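Here the complex is missing a single protein chain, while all its other protein chains stay put.
Labels for the chains are A, B and C, by order of writing; each one numbers its residues from 1.
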């Protein structure tokens, strides 16, 4: 880290910073310019926050961090891509994984029809919400344990591993009994109590990027999981909040490439939340694969206009089949090498 | 709600929408234009999500919501401002409340020195973190229950009621024993499991606005608390995420005025997180009061450059005194009527 | 458009709105709900702004626009994709066009080396700045007319048509003499004086999206060109400003698909400005083609670390060749049908 002294810093103030850098466990290294002096804090064993706080010490203009703050998720720590194994389905391997299913489990019939349909169209994992985070308390909140049982039944019938969202530390054990992968929703990306609890769970985690989380913050959220003992983590880009109102979110496809450059973790793309618009799911799914996503997760409902949640961005089964065909073998064959 | 048919919608498609609006519990009302037809869903007892999902029905261009989705927090429901009573300190009354204290409780000495100092300067409530949400798992995470005990001691010695953050449903009971007001942090604003639990707590809640939450989403988060039974809720604006990097956040002062126009709940302003810059705390605190904030919450530390968290935005005690003097009686006297 | 009356609107206020809608050239159509009344302004010949201004009339809650405000650029007006012909190179046709070249023309040698290099690698158009918009007045501002002459020479030698930016109405005639396509830079997207002047130019226009322009505003900027008489317009997505600082901009790839759904105009993708990062140009170029872009425009410099502008996001010639190979025939063959 670098402490950038102001033009008018006195020798005494510079000396104070040198002293404080030593106290924080770093070696100070001074560069005196014609106009200003900078003091680097060198070494890896020191306490970063003590250097950050020096931005308010007398004579200091600002403090600049040089190294990335994450460690275990970094490509520098582990240069080869990680593979997350969800009951045999490998996210991060040579095949692009397709996860599909309804936003919410609404009934046994609705889920089973969807599960069979998406499997037939080529999906290899099933999604479905049991506990739903909803902006308004008056919206459908999910069927809870009843939905978990239906999901388990769907897995037994179709063989598709199941991912479902966990919203609370209190539900972790229960959901682990039923699901094969636990999703941390975008709005819980920095629910650190939940992350710490999931770090000790024995299931892989799908970690959605928060709607206003930078890639760095997203990787640091994953760092909570890895540093707590769970390295079966797939990141999921699902769009960020911007001024654009023509789509539900701004789908940050380039962030998928950036995350894969910075980290060894696999990345899943969620075109349904990323755009919020049925008609865009096809093109942005193709773009997600082209940019290097290891999987896509798509909302599918037998009758979107009757969905209890996320209808406007859900595909019906016929639409999903068409999207799948547009992603089919030749394209994936061509794109997969390009991803390597 | 209004269903806006596309130019090419057929009579059959329009009839289908009319039928679906009836099924959802509303009365349909059709307006045929020269180019397009719109169908309003009239009434208050229907299921809104069923109308929203019609955006993907054949022949529909989009669906527009007319009424606000929140109820109990609305000024239309309760026209007079609410007052939140925190152990006798009234947020939302004629006096502007000043809440001050360190980001984190770091030690008994640090907190007691701060508590006495801010009281002497005129603060009427004490803040201090026991459980800290931190972007990185390698940063200081708070002293936990030890901090709660120190906070209680500070309250006994100074008489200042205490507000501290709760990060997990599992900590609610414990924190209720020690603190007078529970803070929901910005990153937990849409942690709905936590909101539902706090709706049944017997303490007032300070609900921070999420860094990418619209005012509407913020009010809906409060609606979780009120609809669950807790109407002792103060909103807290603490800055939103934008492209501007010159400050930690963009402090949305106008949103304070907007929130007070839409809702009866009192609003607290947090200039420390709102700007992240010591030198701006004074001017933006004055602006917050001028725009109608009912309270301000300010980070104060005996030695910001040694703070374990948020040093760059913390005031030392002398700086806090100067800010308080700049807000003192004449200004507040003048501003308070203007707020009415 | 729909005028949404407040709950407490009086019969007199509603009558006033009905009257004003008639004055503005629309037919009023009233829907009385259980709680509130809405009045639609029906017809296409009226004055929209007069209805918008009613949002401040007594008893009005808000005014909601239903129809899109653009006309000539709309798919509803012209359902088939437009093709922009730049001296024989067709943007919007079955082939994906690749435009490449340096950010700025720095010297005859630099440009000619680049032009020959990108042509050999497969580019079909040449870019190069003569007049440069620079954030600081102390940065390199371009070689002006000297650069235009060099660009013309490069075209003569390579046959590649040339696109260059125009920053001022006063330069339009001059640049039209030398270049084959005129670029409106992102920061000038709403320079309406410039747009009006270019509407009468006899050259195709490359219209970059402003860094904070919604897709709707971008299409309305294009509407200035078409309504003024120039329908040879290609849109260009080059990234928007968001909170994310890990890349120069947030590259809004989904907006390419959205723009093509709303408009018949072809869309060019600029991965260089879209990400600002050399290492991401390859993956996001592939994604741009997959999502439906008709062309990509890429910054290439013989020695990026010596570039006078945009070095960090420029490819050198060897890197550009590698990117081109990754986009080459099989991929493009597969992707091109998918775009249809």
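One rule holds in what follows: a residue touches a chain if its C-beta (ideal position, glycine included) is under 8 Å from a C-beta of that chain, and two chains touch if they have at least 3 such contacts.
As the structure is a computational prediction, the values presented were derived from the model and not from experiment.
Hidden chain, full complex: it touches shown chains A, B, C.
Of the candidate positions A:2, A:18 or A:176, contact with the hidden chain is made by A:2. Although one chain is not displayed, chain C still touches it through residues 20, 48-50, 52-57, 63, 69-71, 133-140, 167-171, 187-188, 190-194, 210-212, 217, 220, 223-224, 227-228, 240-241, 278, 304-309, 311-312, 314.
Of the residues in chain A, those that touch the hidden partner chain are 2, 4, 7, 29, 31-36, 38, 40, 42-44, 64, 66-67, 76, 241-243, 245. The omitted chain makes contact with chain B at the following residues, 212, 214-216, 240, 242-247, 250-255, 257-258, 261, 274-275, 277, 279-280, 283-284, 286-292, 326, 330-331, 334-335, 338.
Keep in mind that, in the parts below, only the chains that are shown with their structure count from here on.
Chain A and chain C touch with mostly matching residues; of the residue numbers seen at this interface, over half occur in both copies.
Centrality by C-alpha centroid: the chain sitting nearest the overall protein C-alpha mean is A. When you average the Cα atoms of each chain and compare centres, the chain farthest from chain B turns out to be C.
Spacing of chain A relative to chain B, judged by their CA centroids, is 26 angstrom.
Within chain A, the positions touching two or more other chains are listed as 212, 240.
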